[in-house]
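The complex is shown incomplete by one protein chain, all other protein chains being positioned as in the whole.
Presenting chain A:
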Amino acid sequence: MIKHFVSLQWKSFFRSASLGKDLAIRILMGFLALYFILSFLILGIGLYPLLSELYPGEEQLSVANRLVIYWVSADLLVRFFIQTLPVMDIRPLLILPVHKGKAIHYLLLKSLFSLFNLFPLLVVVPFAVYCAVEGNYGPGSMLAWSMCMLCLVMGVNYLNFLLKKKFAGDIKTLLPFILVAIVLSVLEHLQVFEISIFLGKMLDVLVARPYMVVIPVLLPVFLYLWNYAALRKRFYLDASLESKAGQVNTSDMGWVRKFGDIAPFLQLDLKLIWRNKRPKSTVWLSLFFLAYGLMFYPNPTYSDMPAWYVFVGIFISGAFMINFGQFIPSWDSPYYGMMMSQNIPLKKYLASKAGLMAFSVVVLYLLSLPYAYFGWDIVVLNTACALYNIGVNIPVLLFAGAYNKKRVDLEKSPFLNYQGTGAAQFIVVLPLLIFPLLVWYLCYKFISFDAASSVLALMGIAGIMGRDFLMTAIGDLYRKRKYIAINGFKEKES
């Protein structure tokens, strides 16, 4: 039976319409994985000497044991946001003679084959070997310790699975977990009850008495069974057929009417953003990027290289613009055919998107004004960057959008979601970020800071003046590319 599942998955991967087109992204992801594998391996090999250096006179293994809880928590947090769980389309299986239990076991076991489970082991194994060779621990003890770590990793794997599957539907059900985590970290911080030391001691005991390893083994087993029970209960179509949305609140957004003939499109775009997971998250993400400056401005390393501030300036006021703009018109991909056969002038359609992005730039720029705390230079530069974003980067993004032909599912989670990402998204970064940085740097090097900022601002103003002409040209391009886009947007990714 498992054989069939594997072959189904294999086919769904290799026969998916997007294979090949995504090759560039896969290669990039491959390199990323390789990078992390190497980093963790180096950490694993270097951990023993590192701990000797950082905590002189202490037993390296005990120190490591005390740090385990931090590792586990960080692991869980990262996994919760990034790791994609294996999914299987159960609909076609429900009426076939497939034992439900088998399918669930397959799904749960498959989740173990994730790089997230490999990373910790790359640290654990070299460290255990080091301890056995350098320190005075028996191989039996270290084997038991490694086993215990493996169990913790698997435990995190299944805890994450459980949290995501069982509680994902409702944020409120997660609250108790978050509360417990907060209480524990507060107690730790106040040194009332230090769970890190507590867990460290337990692990020390385990090293002393290797046969105790049977206890941590229970953890993944228990979580596995819990997951199994939870999934088994959901193995019906009810769960997916249930009408999710009972009542929705509709507002007629009358105030948008003030914007004249782009109003209907603007209304549509606002609804698009508020009512769908993926575009909605771009809003939160851009608020998050506002804090980006805090990483750079207080850091004296960068004050010698103010060119970096251009990068930061473009990003702070343009975060939403970039995140939203690079998927125009893919946001409308599920109904692009309808948009193209309706009485919609492309210029107005694009003007609405441009207006929305320009508005976001202005808002984010105003919110970034408190960075004046780090000096007026920064405000001057950010103003120039905001103007450049409105005048140059918005048309650039719209232009690049004409070459988008990949569908975007509005309801999918945005984390590590490369759906809709193609070559256009990578190429557009060049004019978006690198070009202004270069221009600014050259002017700064040969003339002055103020001159460099003025050049950026003037380029932006020139773009704003020439907007009408640019939009007409881009609209023509969209018209020419519409057949390719309609065809591309029809292809659903598996």
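Here is the rule we go by: contacts are C-beta pairs under 8 Å (C-beta built on N, C-alpha and C of every residue); 3 or more make two chains touch, one makes a residue touch a chain; residues count from 1.
Throughout what follows, contacts and distances are computed from a predicted model.
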{"item": "From \"Cell wall polymerase\", \"NADH-quinone oxidoreductase subunit K\", \"ABC transporter ATP-binding protein\" or \"ATP synthase gamma chain\", the hidden chain's UniProt protein name", "value": "\"ABC transporter ATP-binding protein\""}
{"item": "Which residue of A:112, A:184 or A:268 touches the chain not shown here", "value": "A:268"}
{"item": "Option from A:276, A:303 or A:454 whose C-beta touches the chain left out", "value": "A:276"}
{"item": "Contact with the hidden chain (one of A:410, A:461 or A:477)", "value": "A:410"}
{"item": "Residues belonging to chain A that touch the chain removed from view", "value": "243-245, 247-250, 264, 267-268, 271-272, 275-276, 334-338, 340-345, 410, 479, 483, 486-487, 490"}
